[in-house]
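Part of the complex only, each chain left as placed.
Letters A and B name the chains as they come in the text, with residue numbers starting at 1 for each one.
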Amino acid sequence: MKRSGKVAYQPRPEHHFTFGLWTVGNPGRDPFGEPVRPALSPVAIVRKLAELGAYGVNLHDNDLVPAGSTAAERDRIVREFQQVLAATGMKVPMATTNLFSDPAFRDGAFTSRDARVRAYALQKTLAAIDLGVELGATTYVCWGGRRFALEAKPNEPRGDIFLPTTGHMLAFIYTLDHPEMVGVNPEVAHERMAGLDFSHAVAQALEAGKLFHIDLNGQQVGRFDQDLRFGSDDPKGAFFLVKLLEDAKWPGMRHFDSHAYRTEDEAGVWDFAAGSMRTYLILKEKVERFNADPVIQQLLAEVDGGKSARVSFGELRNMNFDLAALRTRGYAYERLDQLTMELLLGVR
Amino acid sequence: MKRSGKVAYQPRPEHHFTFGLWTVGNPGRDPFGEPVRPALSPVAIVRKLAELGAYGVNLHDNDLVPAGSTAAERDRIVREFQQVLAATGMKVPMATTNLFSDPAFRDGAFTSRDARVRAYALQKTLAAIDLGVELGATTYVCWGGRRFALEAKPNEPRGDIFLPTTGHMLAFIYTLDHPEMVGVNPEVAHERMAGLDFSHAVAQALEAGKLFHIDLNGQQVGRFDQDLRFGSDDPKGAFFLVKLLEDAKWPGMRHFDSHAYRTEDEAGVWDFAAGSMRTYLILKEKVERFNADPVIQQLLAEVDGGKSARVSFGELRNMNFDLAALRTRGYAYERLDQLTMELLLGVR
């Protein structure tokens, strides 16, 4: 397989890469510092992302329509946004609601102890779903329309957040009145904050038919929500995630929920966006190499110790096992992992 | 409410306190050190726990019947164990299988890549269920019989364990052929290893009707599986857990899956066992005080901002909210938490 550099790793709409307006539009405020970059207009973001090869943009209601806008202002903003979407061919596959910035949500939104706040959060969400539908979104992320994807996070801004992992969210879905309409939106950073293996969580959601959306980024374990550029941390974890999604031929959006470092100016933001997509494509090519590597594939084939036929419980109770052999056999995982790392490092 | 010391905190069988044979029987081996205490016989453990006021003991197959025992040896061991149970009135409410000590399980048991290992694990489990049934157990923990409780753990001894939290386990149950037979066995230490709020996980299991068993102990976040004495770390978390179980009138076993420090001799083991039960009862009395405290109860009553009637989506879209009021109101959580801490510290 030949590496053809720029061409091989050039993002195109069929790759289904999407960004949130809030990601490339992030002005770099953090708990200790003021904004470091001017706000970018949604229209400018769409034009630039289209130029870089993205498929679409996602949004919270207030990313597009500022809080407190009149109905006329909202309609004008939406109309202009639809025009740039039409001009560039960009899509809005997903919409969501800002249920955290307003001080009214200081005790939570759907989970506030104040019933009025819960009602207001629901009203705001209905309006955001309407906006998403108007822009063509087919998935609503809830951190509604058609399909709802629940996004788990263990903590921050609260010390502990209800339903903290993708597992807890999946379990919660089965208790709903319409579980068939609801899935999950796992995020690399959120699962890694709790030190959990992200690919395992995504695999569980895939197996349950519940992977409706995904948030790609990077994160170090056990610290504040970093939302780093995809693949910039834990490239091995990122490789196995791309392998899982590509091997499963998952048709969903590759959505980047991350933002440029606070050190960056606007040029740095677009380096960040281009790098996110490029890294995904580099890892995708490595997955193809992994799947075509005869030594790696033979190690994988050998490890299972031979298939055993399915037997009844009665037969099983009387089965004899060569325990000495099972106790002393090796699985060659050190070699498999070393070959994987060498492939990842580009020396295989 | 009067504190009556020894009497108030004396464990009795109706408190449903149970210990694993492997907990008080733990000889204190760790990854860096050899055993520090002689093994205690199962019969001796049962006698001493009965004396301390416990309700019963739980066991892995090999805690009672050593691996490699003949059928005749097994039957003799089981018969003698049933005799001490009868003599003391102690019960065996739960049984489980050791699927980790044998080198044959070096790549896992039910999840090994080797089909022969998976079959052997299943065979061993069937035998362990038979043993549990013979001893009267009604719950089988799988870390089945009648009711199966799945116990999640994020890592150790593997770097990442499949279905790492109680949430992931709950979600998995809904994908089974017989979800009604299966619940969870959450463990304080395992959820805390991942930095998650344990009471939230137990509440989710309770609400889903899936709390079949529970493992009480202590653990610091983000480190090796410590299995500390219940309440010795994070007493506030332990208090809210006892409050959840007691307020819900949960009828299950209060099982301690923990062990004495490696510094202890046998006397220290029994101090550990007695202290585990005593701390639960101390916290149970504090829950009663919390529920009867007029100031605390008034703060809780005031926080909800008034009940709002359930309305239709149409009505909701047209509802007006006093946003200024919602944005500026306080919730008095600092005061509530301070009062809770003072109650916990015994100065209220």
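Please note the rule applied: a contact is a pair of C-beta atoms (placed from the backbone, for glycine too) under 8 Å apart; a residue touches a chain by one contact, two chains touch by 3 or more.
Since the structure is predicted, the reported quantities are computational estimates derived from the model, not experimental observations.
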| item | value |
| --- | --- |
| Overall number of sequence copies in the complex as this file defines it, 2 displayed | 4 |
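Note that only the chains that are shown with their structure count from here on.
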| item | value |
| --- | --- |
| Centre-to-centre distance between chain B and chain A (centres being mean Cα positions), rounded to whole Å | 33 |
| Complex contact set, residues of chain B against chain A | 102-104, 106-107, 113-120, 122-123, 126-127, 154-155, 160, 162-175, 194-197, 200-201, 204, 207-208, 222, 303-308, 311, 313, 316-317, 319, 321-323, 326-329, 331 |
